[in-house]
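Just one protein chain is left out here, and the rest sit where they should.
Chain nomenclature is as follows: A, B and C, assigned in order of appearance, with residue numbering initiated at 1 for each chain independently.
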Amino acid sequence: MSTMTMAKALNAGLRRALDANPKVLLFGEDIGKLGGVFRITEGLQKDFGEERVIDAPLAESGIIGTSFGMAMRGYRPVIEIQFDGFVYPGFDQIVSQVAKFHNRTNGRSSVPMVVRIPYGGGIGAIEHHSESPEAYFVHTAGLKVVTCSNPNDAYWMIQQAVASDDPVIFLEPKRRYHDKGEVVHESKPIALHQARIVRGGTDATLIAYGPMVKTCVEAATIAEEEGRSLEVIDLRSLSPIDMVTLTHSVRRTRRAVVVHEDVRTLGVGAEVAARLGEELFYLMESPVLRVTGHDLPYPNSRVESDFLPDVDRILDAVDRSLAY
Amino acid sequence: MSTMTMAKALNAGLRRALDANPKVLLFGEDIGKLGGVFRITEGLQKDFGEERVIDAPLAESGIIGTSFGMAMRGYRPVIEIQFDGFVYPGFDQIVSQVAKFHNRTNGRSSVPMVVRIPYGGGIGAIEHHSESPEAYFVHTAGLKVVTCSNPNDAYWMIQQAVASDDPVIFLEPKRRYHDKGEVVHESKPIALHQARIVRGGTDATLIAYGPMVKTCVEAATIAEEEGRSLEVIDLRSLSPIDMVTLTHSVRRTRRAVVVHEDVRTLGVGAEVAARLGEELFYLMESPVLRVTGHDLPYPNSRVESDFLPDVDRILDAVDRSLAY
Amino acid sequence: MSQPLQPWGGPPGATPHADAMTASDEMVQLLTPEGRRVEHPDFAFTGDDAEIAGLLREMVLARRLDLEGTSLQRQGELGLWPPLLGQEAAQIGSGRAVRDADMVFPTYREHGVAMLRGVPVGDMLALFRGTSMGDWDIDEHRFGQYQIIIGAQTLHATGYAMALQRDGLIGNPEPDRNAAVLVYHGDGASSQGDVNESYVFAASFQAPVVFFCMNNQWAISEPSTRQSRIPLYQRAWGYGFPGVRVDGNDVLAVKAVTDWAMERARQGQGPAFIEAFTYRMGAHTTSDDPTKYRLSEETEAWRRKDPIERVKTYLLDAGAIDDGWLSDLDAEADALGEHIRSTCRQLDSESLAHRFDVLFREPTAESEDDRDAHLSYLARFEPLSEESAR
Partner (left out) sequence: MSQPLQPWGGPPGATPHADAMTASDEMVQLLTPEGRRVEHPDFAFTGDDAEIAGLLREMVLARRLDLEGTSLQRQGELGLWPPLLGQEAAQIGSGRAVRDADMVFPTYREHGVAMLRGVPVGDMLALFRGTSMGDWDIDEHRFGQYQIIIGAQTLHATGYAMALQRDGLIGNPEPDRNAAVLVYHGDGASSQGDVNESYVFAASFQAPVVFFCMNNQWAISEPSTRQSRIPLYQRAWGYGFPGVRVDGNDVLAVKAVTDWAMERARQGQGPAFIEAFTYRMGAHTTSDDPTKYRLSEETEAWRRKDPIERVKTYLLDAGAIDDGWLSDLDAEADALGEHIRSTCRQLDSESLAHRFDVLFREPTAESEDDRDAHLSYLARFEPLSEESAR
């Protein structure tokens, strides 16, 4: 066990993945000497060589498409997309090629690759650097989509994603890169597609993932002072969604608030709300409420704090939920 | 008033748009001499010239990106994407550029363009020719997304979309291209972003759009024989969604089933379910149910009838809804 | 006027003749439309007449396969068929330059190459019948799936070539230990971002990949001049690798040029680009009506450059084949036709339920639940249909 930032945990996880399997390759822009703009791959090219940690030409479709070709021949490319907003030039290769390949080939072939995307806002960045692209991928059949919220998950989940025989979109909440936490090297992690109850509670369930998990825990802490017991669930996997853990919780609390940075309309919260509605119709005391980014393009950084869900907005939704 | 197919109605609508405004241009692959693979632009290059009805090089990002540039200078490009599955190479230009421009420029500039996409399945096509890409666009703030279900709407909505000062994704249900219907040339159409009650009813509301409207009407007709009165709503606009019409209907029927070809997870039905849940929590007698394509890549055509919602699946959902 | 560099820059490679060639605007031709063999300074076909007869045989069979596809579509047995008619030489000549260990990435029209790679006819037809998505064994045949998204395969090919590099399969002294990738794309495809990015990646990594641009003059209704106002083989110059234009209706020239490019790639000299100047004699697909956009004179002129006739003429003149040989070939083609038709009619689809099973290699609870829900929904109709069958 050791304490480290999420950035270091990802670096350590990637290092273990490279060590474990010579077919694992890292591919992306500026990931070599520079170690990536977030330094997630720092030192890896030095240790594993330029043939395995590869600086790519500046073209996302090219990176994903050539990785697809390498994966066809048994390699396991782990792609770094430099920022969330730069994944869209590679969208076609992801949704039309990567997502469909195993299905198209009738299960004969697969392209086990990981697309790592630092995502989300809250870092005062310029436009296209704070996007939440997860819903596009969750909506796409054939992809698995996961996201970590803390160093331990980062360390383990990246290794599980690389080991997965299916393509995985791996979302990294960039504003949590420098948050520290304990990494338990010794014990086996929970399954990649399992949600985790971060904090138990009885009055309502807060459902979050990635960057918002921490914010929800903060909200729950404050709520506790006000005598409200909130359960916080970290989805971890956005596709598939671990409905077992979710319904188990909401069966008890009977109220749910979904929180994400992504816009409201057809954000992950819509699906969670629809499913909880279908599955727990008679049980729910109030509708699933959503606390999300507004239905706007991500705004200029000076007003991003009004765009992003925060503790106040979460607690406001909890109030409304409890008032039903 | 005259009777024509949806294909002809679109052709007539585009012709009127070209006539009405010399800044309107058509741009796409094979839309000139060939008139497009569905013949929607048939005869238009002959009549309006190669400068206004332009065969593009084979590159969707190029088509959308250069249209953006033309729109910046006051033109109104109407793009034809040849089939749904071919829009993804242009996805970045749509979501990162077109959708954001008015907002980025603080309202100073706009790119009024229309992206026409023949979409949906049921025509026995090869892969990538039967996709339902609507949710990707509905999820993207800054786009307006509409779809027609009959010749009269096709005729009017395409003209309204071209006249709109905002970018519009215009989805055409290709399997309905050859269905005939009356086009009322004389009277003013309803607003572009308004839903329409296609058929009144009292027991439950079927909510559909594009290709599924006809299927829902068929289901309602059969249900009527069984003594069930189903209201059918054609959303027409997927972004924004006309929640006024929707809630007005569901307030009365207290039950809703959303139907679309697109996959279930984060399909438009998820958003409709989430919103109806939020808005009509106490009123609903049953959860919003979804009858959709399965969470799979669109399958080979020999099994597409099992993939697509049909009358039986719709009526089955109605049964389940009424059984609550 | 200053002297131009080699268009692709850099020092002359190991094949200076061929490289020099690429700077010429001339098209490599070794067999004229009249069936006369001609010399070329840089390229030669080194096989004997028996090998040429073999190529003729394969072209004739490819044409037959294609005609059967078209007629099966007409009969409603296939949903669609993209004919190769007119492109037999370009397909067979290039396909024969590929060795077992090499990998091929096709578009949706390379039926002749598929045949050479041993792809079962049924697997190929299934895609167009809608009973599968074209699921031949890619690794067994070293032949990628057909690709519908224009140009996407060029990146896959380049990545596959990068994998060959990493596997140590280029530049070995033992030629048999080397391999390369051949990827097809059309003249229309040359405009796609993906295709141009594949040139960038191939050049940057000096990947062992040969781009075979099938310039059949048309992308559906658009002439190749809409995509480029200069000859397409010159595109490669801008990325720093050789580009050659070959008479795509001359199987000897196509074979010779592709041999050169593939061997160059296998030896580790990086990518090359071949523009096969040919013609799509038929419709784009069976859904297309080419009379809307091109003149019959054009088609007629190309008919006189038929890729099969010239080889036949040459071999007959050379006495390498005779009428008996040709009628044996006809009989073989008839048998192939029969095989194709009967295979096609027997093709059926697995059920939709199966699609859930192959969604992932490691199925999820969600995909399994979805399948089960689908199956139990279907099951509810079964008694009903038994009943109505009575």
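Details
Convention: contacts are C-beta pairs under 8 Å (C-beta built on N, C-alpha and C of every residue); 3 or more make two chains touch, one makes a residue touch a chain.
Nothing here was measured: the structure is a model prediction, and the numbers come from that model.
The missing chain, though absent from the view, touches A, B, C when the full complex is examined. Within the complete assembly, A:Ile126 is the residue of A:Ile126, A:Val184 or A:Val244 that touches the hidden chain. Checked against the hidden chain, the listed residues B:Glu42, B:Asp92 or B:Glu131 yield one contact partner: B:Asp92. Mapped onto subunit C, the interface with the missing chain covers residues 1-5, 7-10, 20-21, 23-26, 190-194, 196-197, 200, 203-204, 206, 226-231, 234-240.
Residues of subunit A in touch with the missing chain: 29-30, 32-35, 37, 55-59, 61-62, 85-86, 88-89, 124-129, 294-297, 299-304, 306-307, 312-313, 316. Even with one chain removed from view, subunit B keeps its contact list with that chain: residues 25, 51, 56-57, 59, 61-62, 64-75, 89, 92-93, 96-97, 102-110, 112, 141-142, 144, 164-166, 193, 239-244.
Keep in mind that, in the parts below, only the chains that are shown with their structure count from here on.
Using the mean of the Cα atoms as each chain's centre, the chain most removed from subunit B is C. Inter-chain spacing, taken between the CA centroids of subunit A and subunit B, is 31 Å.
Separating the centre of subunit B from that of subunit C, both taken as means of CA atoms, is a distance of 36 Å.
Here the CA centre of subunit A is 40 Å from the CA centre of subunit C. Residue positions of subunit B with contacts to 2 or more other chains are 61, 85, 88-89, 127-128, 295-297. Along subunit C, residues 132-133, 149, 193-194, 350, 355, 359, 366-367 each make contact with two or more other chains.
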